[in-house]
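Data first, discussion second: the structure below is written as structure tokens.
We show some of the complex, not the whole, and keep each chain where it was.
We call the chains A and B, going by the order they appear; numbering starts again at 1 in every chain.
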């Protein structure tokens, strides 16, 4: 059971209802009327909990789990312990996501404006927002309905936020236009000047950064991630992008829809990504590149050239994934050779 | 045109004036009396805007641009579209920087001390500062004239800031002495304890960190960058250094003048850099090294040895750049070989 100091479950739900909302089918012997109290990991779940098996690494924990019910792929069903009721799904993690959302729906904020928050008189706040202590909203900023502005978060002058956005503790936004249902995690920095200057032996000359950050709908931006505003064009984050912690996104970068950017990735200025590009942790992508839709970039890659749509690369400098796997095997062998 | 919610242009300026202040020369047919209203990117500029071409990747956008005027290198002049007036400069980006600064000068802050700011009675504030809501200035801190302390920024006890500094939202400084015209971006962390302890199998023993962070003039420190104070000696950032986002600088590190440190670089404790060293994104530099003036370190390098003045390195472990380029070509070829 999730710690009640931090979470409260919206259950119980009958198993049949969980099957319906997740699209997972009830296996033989699974009782649609059985009440399920909560979700829980395989190791700690009890008879009133539902769990899931997605990564086969954890098949052992599945086999010995005390969970009353479990979402699994069809080919794992025969390894279930006696008495466990099964929901069968081709993508158990996705089905579990829907079930867990039913138990833990994202709550609407409890409307409040804390006495120590600062809201400029010219700012506009939508209905039913919650502005936590120490939060700051600058001149002429416009905040949509049902937003939560976390403690000590900062919305600088002129910024626009859509409806149902969450801004985490201590995060800051400037020069940004943000869509609906966007979550900005604690400490994220959005809209500051890009790293633009003319280098020179007598000293570097700052170039005014005159663009914005445009963020679509349903975007998540991780803790302490930094997204610089454009230099003239805008920096653009497409709808549905998932950006992890400590990511750096330079000025003028454009991400299409649904890109997944794992922690500590760096994307240099003016690079453009299509839709549903995935970049693994700590990858670095140089500036002014075009990365096609559906491209996949392995963790720690160093991308220095364009990638066609659907391309997969790894290594530094990055090469096609098949080449990189061959090369890695070869290098591992070379390391073992004593002369 | 830059979004008027965030920017206001100080124009128009006659083309002749822009030529003078940038040092770029008027090409044949360029009318010094023509009024220019604003700067804009090649793609979106209109007849009253001035733009620039620096990276030849964008020559196509230049050729089809509707910009009324443009700063270019001499050898690109003949590719200009009909009717575009040209300013010719050997370094068009530098000339553009000066022109853009003329349209968007850094404004002096509008003096204000927000009611929710906290300024310790023993702190000293120079004239015409702006202290935004939620900002905190500790005991005996000394802030120069015309500084802007952003919302929820924190200046801990004893810190000294020169004139015309900007501290971004949520940034914090302790144990630091800072020069004039320094910009510290949102969320930067300056002056906390270095990572100093004696490791031991029975537990690690913290070593008191007794130095400071000394920052010169005209320095920029990027968003969410961390600079630890010295362990006994000081950590030193020379005048004119440009430090990007999410950079880590360990205790006792010394940077000379004008170093350029790109995003996500890490510099370990006690390493010393000369003047105008450049380190590419995600490079890692181990501790106790000496990096000579003018050295250049490629992105993602792993530097484990001293670099002489003017040296250029790449790879991990880093090697001379020429070697690294040869090696990279060889490895790319090896990856393609099926056995």
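Just so we're on the same page, a residue touches a chain if its C-beta (ideal position, glycine included) is under 8 Å from a C-beta of that chain, and two chains touch if they have at least 3 such contacts.
None of the values given here were measured: they were computed from a predicted structure.
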item	value
Whole-assembly copy number, given 2 chains displayed	3
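Basically, only the chains that are shown with their structure count from here on.
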item	value
Whole-Å gap separating chain A and chain B, where each centre is the average of the chain's CA atoms	28
Of chain B, residues touching chain A in the complex	2-3, 5-7, 39-41, 43-44, 55, 57, 91, 93-94, 96-98, 100-101, 103-104, 114-116, 132-134, 150-152, 168-170, 185-187, 218, 220, 222-224, 240, 242, 244-246, 258, 260, 262-264, 276, 278, 281-282, 299-300, 316, 328, 331-332, 334-338
Residue ranges of chain A touching chain B (in the complex, touch as defined)	116, 118, 134, 136, 138, 140, 152, 154, 156-158, 160, 170-172, 174-175, 187, 189, 192-193, 195, 197-201, 203-208, 210-212, 224, 226, 228, 231-233, 246, 248, 250, 264, 266, 268, 282, 284, 286, 288, 302, 315-317, 319-320, 323-324, 326-327, 330
